[in-house]
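Removed from the display is one protein chain of the complex; every other protein chain stays in position.
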Amino acid sequence: MIWPYLTHLLILIGIYVILTVSLNLALGYTGLLNLGHVAFFGIGAYTSALLTKAGVPFLLAFIIAGIFASIFGYLLVLATRKLKGDYLALATLGFSFVIYSLMLNWTGLTRGPLGIPGIEKPSFFGLTISSTYSYLIFVAVICILSVFVIYRIVKSPFGRLLEATRDDEMGLRVLGKNTFKLKYKAMMISAFFAGIAGSLFAHYITYIDPSYFTIPEIILLLSIVIVGGIASIKGSIVSTFVILLIPEALRFLALSSSILGPARQVIYAMILLGILLLRPRGIFGRVDLE
Amino acid sequence: MRNLIISVLLIGIFLIVGCVQQPAAETTEESVEVVEAEVIKVGFMGPLSGDAASYGESIKRGVDLAMKEMGLDNVELVVEDSKCEGKEAVTAINKLISLDGVVAIVGEVCSGATLAAAPIANENNVPMVSPSSTSPKVSEQGEYTFRTVPSDALQGDFGANLAYDRGYRKLAVLYTNEEYGLGFNNVLTESFAALGGEVVASETFERGAVDIRTQLTKTKDAEPDVIYIISNSPDSTVAALQQMTELGIEAAIFGSEGQKSPAILEGAGESAEGMVVTAVSSGTSGFIERHQAEYGEAPGPFAAQGYDAFKAIGLAVEQGATTGEEIKNALFGSDFDGASGHIVFDENGDVSGNYDVFEVQNGEFVLTS
Amino acid sequence: MSLLAQLTVNGLIAGAIYALVAAGFSLIYSTNKFMHFAHGISVVVGAYILYSLFSLIGIPFYLACILTLIFSSLFGLGTYRLMYLPLQNKKASNVVLLIASIGVLILFQNVIQLIFGPDVKSVGYIKVARGLNVFGAIITPLQIVIILISITLFVLLYLFMKKSKLGRDMRAVSDNKELASIMGINHKRIADYSFIIGSFLAGVAGILIGLEQNLNPTMGTILIIKGFTGAVIGGVGFIPGAVLGSFLLGLAENFSIWFLPSGYKDAIAFVLLFIFLLLKPTGLFGINKDVKK
Partner (left out) sequence: MTLKIKSIHKNFGGIKALDKCSLEIKKGKITAIIGPNGSGKTTLFNVISNIIKKDKGKTYFDGKDIARLEDFQISRLGISRTFQEVRLFRNLMIKDHLEIALSDSDEKLMQNLFKKKKYDVKKIKGILNLVGLNKSLDTFATDLSYGQRKLLDLAVAIAKPHTLLLLDEPVAGVNPMLRKDIKKILRELNKRGETILLIEHDMNFVMDLAEQIFVMDYGRIIAEGKPKAIQNNPKVLEAYLGD
């Protein structure tokens, strides 16, 4: 009777693979140290939830969620155009907090801390994805498509220019390339996939509130990409499995319930630090940022 | 090329897992159920780490006491830490239902987490009895969602009447900016206004915030005669009470039952003196004595409700219910005197709201009415 | 009670607390060029050590304070030597060090919860009493002490960075590590000192915050986020700037939620951070180095 639990985990992993691979496109391949990826995830989730609540058919809401997130992706790159490195990271972190506070306080639109319960299951072309197994297949298809598209982008001449932007932006500009356009395109693609991952998440969990899209989530996404190895799609996929399954494995550790909670967190932190010490560039990492 | 093969391979197992066991699962489910009939597993889901951990532990003590007293040898408790967060609660409930095969669950503690987990409880016909999720929204989550704590819709109204009857006309509210705080605040302010009182201020703060000075300055400026604190974060409540003393705010202080916790008394000291707390019954004197005997301290917040949540399930099991559905039906029929008062579930799985009023007198919660 | 005065005082109190955290963080960041998020937990460790020495064991207060400062300095040095140095030796990038520092934060936050439990603890050296009325605003003696200490911290840090040899060496290392080592400055030793002094400041913050507020294991995260926001606003290159940036942050937060709903309090800090980074990425006083393309 392990399948439902495993299916649930695989659905979450599928959604997080889309999130981390798309984050890697911006962070690992283009060198944009983006701590605001979770804001696109949240924007996608809320857009999709609110649109379907307003009667918009699921597929339309799903695509709009991605597009809406990628518009914010463009705005973020436009606003932080002059920044790089740590300063860009700080600005994007500021951006994700601003989005979080809007979700929390704009009660008129998002019901604020009350969140949005009862988000319906996706239905398109007459079939409704109700059981968790069919949802798994739906997520798997979207996940494979997303990873394939990002993989193609990275292996294309356009992807080569992204890597050049990461390694030496000035050196590339002098070769006549508009690196600003390259950066916002990369960020828009990355944000688009985060947006549709948000929609998949909202319609699976059926209840979202702002607390899903704040600090712990930012840390989780960043750790997965760094542990997996920047600029390595395989690294992000494998590390999503590793980082999400460790806490699950810890559930089976026989701990007395009084120390259960903190003890698991201690073990999780130690494993994370251990991996970093063993592979500072990440499991499959071969690229260093600066 | 190698990378592509590996990544597609890794994701490919989704498909296999997705398709392969779909038909298979239907057939094996019944057979597994029969084998495990002897040991009945009951799940516990609540925050055991993070800033709401003190509630989780206090409820857990109530549940353990009930289990010990009922002495059901064929019931096993499976504990999961869901950190009062929606995503954790969904993962925990999935694990409890499908992996441990629990047939009933005590949890979750926080309203937000209960709302996230409720659809899965209903989908799998596993009744969920929450000892402390008081958000009015929980009543609409289907027939498998119960709670042994009255909805805020009732306590908000009760608190408003209590303040009004004691002659206060200018109310200020200070609440945590999340599900519990906002839900309670909406009901409280509505009822107080309906009674003819005036709501002069309604300030909010982030769970865990410890600098509430400016919110209190705004509140003091509005010159309320009573301030109602609604918070499920003990650290913030202690900070608010101390800063009220520092700012010399004279108004009377009321608190929702989240404030009835020994940790707050210990942290705030004299600043909590005179605070009136409307709380769900913290347990009959018998329960309090037995809790004192067992743990050497008075019951913490929602401990009595945790006790009753488990007891309701335990009684259903004693009457021979083994599957989730049978327990659910038995729960609708439960009618017993629990630690927090008489337990009868209405059609939404809610219990009627009987509240006690406590007042902090020289460092202790004293029952006043 | 004049409103304006009370708001200013609230802002100064909040700012002073952020400044205590920001000062140490900024010192470590500008010398080592990565964000030592675990600085937040050094503050909490300091506070809990004071609590155990003074409230549990009963050592006289001032002796307990001295021991706390020593312990928290060693804690910071230990984090550097056991975690960051090995990673730096393996050429780990700053992002990896950032994740490692978050890992240390999570690790010790939960170790403290294992040892002391999740409940609120209070040092209880100073009784909570009605504040004094200063120019129409209410402020407690301890809060005045905290503000004064933060201001002296600004002056000390300014003198330390400008006048002392160690301070100048630190500025040299932060400006160009290779160049500094050519000129005979052993940058590892300088990094050691930066962690010792930075964590000493965390100890000071731990003691004062421990007295002012109650302790709980999870308070480190909020403190470090506000502290580093203040440090960035003040300009991370100019360490004393962190103190001024934190005061500005405290004042902005308290004044803004006067007319905005109080739910936006944390948002204000980050909107400020965002605007500062766009308009003046080096902060108020920072040096314009390697920020632009």
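Order as written gives the chain letters A, B and C; numbering starts at 1 within each chain.
Note that in this section a residue touches a chain if its C-beta (ideal position, glycine included) is under 8 Å from a C-beta of that chain, and two chains touch if they have at least 3 such contacts.
Since this is a predicted model, take the numbers as computed values, not measurements.
The missing chain, though absent from the view, touches A when the full complex is examined.
The chain omitted from view is touched by exactly one of A:I153, A:I246 or A:L277, namely A:I153. Those residues of subunit A that touch the chain absent from the view are 149, 152-153, 155-161, 163-164, 166-168, 170-179, 181-182, 185, 189, 231, 286-288.
FYI, only the chains that are shown with their structure count from here on.
Counted by C-beta pairs in contact, the busier of B-C and A-C is A-C. Taking the mean of the C-alpha atoms as each chain's centre, subunit A and subunit C sit 30 Å apart.
The distance from the centre of subunit B to the centre of subunit C, with each centre set as the mean of the Cα atoms, comes to 35 Å.
In subunit B, the residues that touch at least two other chains are 49-50, 53, 57, 177. The multi-chain contact residues of subunit C, meaning those touching 2 or more other chains, are 110, 113, 261, 263, 266. Residues 33, 79-80, 82-87, 89-91, 93-95, 97-98, 100-102, 104-105, 112, 169-170, 215, 219, 222-223, 226-227, 230, 259, 261-263, 265-266, 268-270, 272-273, 276-277, 280-282, 288-290 of subunit A touch subunit C in their complex. Only residues 3-4, 6-8, 10-15, 17-19, 21-22, 25, 28-29, 32, 44, 47-50, 53, 56-57, 60, 79-81, 83, 85-87, 90-91, 94-95, 97-99, 101, 112, 115-116, 119, 124, 135, 137, 141, 177-179, 181-183 of subunit B touch subunit A when the two sit together in their complex. Against subunit B, in their complex, subunit A makes its touches with residues 1-10, 12, 14, 17, 104-105, 107, 112-115, 117, 131, 133-134, 136-137, 139-140, 143-144, 147-148, 151, 205-209, 211-212, 232-234, 237-238, 241, 248, 251, 257-258, 260-262, 264-265.
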